[in-house]
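Omission of a single protein chain aside, the complex is shown with its protein chains in their original locations.
The letters A, B and C name the chains in turn, as written, and every chain counts its residues from 1.
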Amino acid sequence: MGKSRLEAFSDGVIAILITIMVLEMKVPHGEDLHALLPIIPVFLSYVLSFIYLGIYWNNHHHMLHTCKKITSPILWANLHLLFWLSLIPFTTGWMGENHFASAPAALYGVVLLMAAIAYWLLQLLIIASQGPDSLLKQAIGKDWKGKLSPILYALAIPLAFWWQWASLGLYILVALMWLIPDRRIERALNTNGT
Amino acid sequence: MGKSRLEAFSDGVIAILITIMVLEMKVPHGEDLHALLPIIPVFLSYVLSFIYLGIYWNNHHHMLHTCKKITSPILWANLHLLFWLSLIPFTTGWMGENHFASAPAALYGVVLLMAAIAYWLLQLLIIASQGPDSLLKQAIGKDWKGKLSPILYALAIPLAFWWQWASLGLYILVALMWLIPDRRIERALNTNGT
Amino acid sequence: MGKSRLEAFSDGVIAILITIMVLEMKVPHGEDLHALLPIIPVFLSYVLSFIYLGIYWNNHHHMLHTCKKITSPILWANLHLLFWLSLIPFTTGWMGENHFASAPAALYGVVLLMAAIAYWLLQLLIIASQGPDSLLKQAIGKDWKGKLSPILYALAIPLAFWWQWASLGLYILVALMWLIPDRRIERALNTNGT
Partner (left out) sequence: MGKSRLEAFSDGVIAILITIMVLEMKVPHGEDLHALLPIIPVFLSYVLSFIYLGIYWNNHHHMLHTCKKITSPILWANLHLLFWLSLIPFTTGWMGENHFASAPAALYGVVLLMAAIAYWLLQLLIIASQGPDSLLKQAIGKDWKGKLSPILYALAIPLAFWWQWASLGLYILVALMWLIPDRRIERALNTNGT
């Protein structure tokens, strides 16, 4: 009941966020290749955020697949997740324009951490709405990725003020960890013949 | 007939509005945390408007759920609502950049008032199209929230020129009032077994 | 075959255009009501263009309703229409920022004329694809609105260099002409019991 509209709205917001980030890559004024040099860090942070938003879209897609009934708390938990994701273009732009300086790198982690918490809350609410034999609960199993990611973000935030490249390394590590396809939900769905 | 396209279009517009507002939060030029200070009021007004747009999307979603036939007047009443909602990023940006000054706070209320009136008009047209045993009419009941909100906005507008924080308090109050999940429509739908 | 995706894509583009126009209304720097004065012409041209895009969305919605098969030429004729519509935010912004000066008012008409021609081409292709007993052909009948609009735009364009307010009056006239709900297609659909 209303699930398809929730999916469509979330997809719309994520699709807009993923493309709005490109607007932070301001067209340079020079006409030779050197004019592109200052844009390289902006481009690299765009690539990282594109991958993060792609991961969120992908996982969101799988998670909602298991969900049958949308309740009011689920609706708001979903909007809460979209809120934190909507700040990614801002933190991406700030980090890129300041060539991965400490404060922007830390703020980038804060938003990732909040998004991870929002995702975890949404997951909790969907599991609760599905009752004791929740398909999503079986699918995520121990959910070590979901538990490890916020810990790594929380480590990366203070680390940024000491050595920001280590933070950045952690952000890339978490992204790679999730890029490895998460077959758990697909497997659970196949097992249950849904 | 055509309802899904009306929903998809409205969702598209609201999804874009909710994300376009982030563009008003211009990436700061400094690279330390102090550079974020002037953005705080912009951020806070973004949070408030995000919640308002979320409430509109949520209520719109429930209202259209009860609607079976889209007529031309409903189409235009819906566009009229989207028009006022489309001005929210503008008033949000003006209010945030001027640190909640009087005139911007008043204009913020004017747009909220017009959106509330547009929503009420749309509701009226849907009820009229549903005939005497309108499911929506039963669902909203006395509709005290829908009646109280425009009154509070209308109070907040002149108040802003005297003490703008009181207006802001009213805007937050109305948002909280709506955030409490509106189970009326869900209940009516369940009762009628739809 | 693929109609829903064509509709969704068109809706997406029109939804984005209608909201992107608001970005042309730059947040003013002053914090009192006088700061809003220079924005009034931008706002008024936004209102006009919002109504025009609403009309196009509405009519496009009805036209595609009668269409059963999407061919390659229909796809491209649709993109051609979206191309001209995509220029409306640009001409709206230029007209608004220059307080309805002659050249911007003329260009506004040129884009409206091209969009009207593109719409007419799309209509022609859909009718052709439907064969001799085309539902759309019956629905539009003599199509006097569709024939009169481009003539009025073509008149308004040179007129703008002589007296731009007359052109503007014509643009408003055409919009009002279409705002009167176009029940022809709805009627034809009901008659044919589709």
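In this text, contacts are C-beta pairs under 8 Å (C-beta built on N, C-alpha and C of every residue); 3 or more make two chains touch, one makes a residue touch a chain.
As the structure is a prediction and not an experimental result, all values here were calculated from the model.
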item: For the chain not depicted, the shown chains it touches; value: A, C
item: Among A:Pro28, A:Pro41 or A:Pro73, residue touching the chain not depicted; value: A:Pro28
item: Residues from chain A at the interface with the omitted partner, ascending; value: 7-8, 11-12, 14-16, 18-20, 22-23, 25, 27-29, 31-33, 35-36, 47, 50, 54, 57-58, 61, 65, 179, 181-183, 186
item: Where the missing chain touches chain C, by residue; value: 2, 5, 8-9, 12-13, 16-17, 20, 23-24, 72-73, 75-76, 79, 82-83, 86-87, 89-90, 93-94, 97-98, 101-104, 107
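One rule holds in what follows: only the chains that are shown with their structure count from here on.
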item: C-alpha-based rotation, chain B on chain C, 0 to 180 degrees, nearest 5; value: 90
item: Between chain A and chain C, centroid-to-centroid distance (C-alpha), Å; value: 37
item: Euclidean distance of C-alpha centroids - chain A vs chain B, Å; value: 26
item: Contacts with two or more other chains, residues of chain A listed in rising order; value: none
